[in-house]
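Every protein chain except one is present and positioned as in the full complex.
Here is chain A:
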Amino acid sequence: MTRKLAVVTAGVGTPSSTRLLADRLVAAVQSQVGARGEDVRVDVIEVRELAAALATMTTAAGLPVPEVTRAQDIVRAADGVIAVTPVFAGSYAGMFKMFWDTFSPDDLSGMPVLIGATAGTPRHSLVLDHAMRPLFTYYRTIVVPTGVFAATEEFGGGAGGDQLNRRIVRAAQELAGLMVSTATGVEGFVPAGPRRTNGSSLPDPTSITPFTRLLAGHDGS
């Protein structure tokens, strides 16, 4: 079965080192999922291309702008997400946050996420654990233990470059493991786990709570 990998990258330049890191993570996840006997379909969302649409959506009472809804549908339908941002002023890029602000936890519950960040110096590396990890915890995602931080100098050779490679492989292994895992247990015997609305922002008549259940306990009797 082909697994779907959504990549959200919030670099502002073209080319951007954030995208460079994203591409390396994608390649590593592809080979790790491949090693587990599955194919990967990769969809890359460049948040930069959605900047104006996100501003429109945010300032117009959540009006669903088509470019954004397409990107949201890709993320919702994914089996795993790679989320990478540059570090600005000690945190993730504002545009990166604007994109995630358009989601609700119900969209992302239980989603495996690999977080990555880039910056000019290694001194910003705590952004992974102090800014990005709490953000994705809010969405009830499963953030893999290894986050990948890449300082500019680590794109070169030397000890830093080697360590970056190792982090990329370890993080990719962790994400791939979650992406190919299947639910265990016999249906009905264990409580249902978090369930995402699969791939659509629109109401799904098959998943609606029937009104008699909504009314239960509220009919005055």
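A few points about this structure:
Just so it is clear, a contact is a pair of C-beta atoms (placed from the backbone, for glycine too) under 8 Å apart; a residue touches a chain by one contact, two chains touch by 3 or more; residues count from 1.
Criterion: contacts and distances are computed from a predicted model.
Chain not shown in the complex: UniProt lists it as "Putative luciferase-like monooxygenase, FMN-dependent, CE1758 family", one of "Sugar ABC transporter substrate-binding protein", "Putative luciferase-like monooxygenase, FMN-dependent, CE1758 family", "Spore coat protein JC" or "Phosphate transport system permease protein". Within the full complex, the residue among A:G62, A:G110 or A:P134 touching the omitted chain is A:G62. For chain A, the residues in touch with the chain missing from this view are 55-56, 58-66, 201-203, 205, 208-212, 214-215, 217-221.
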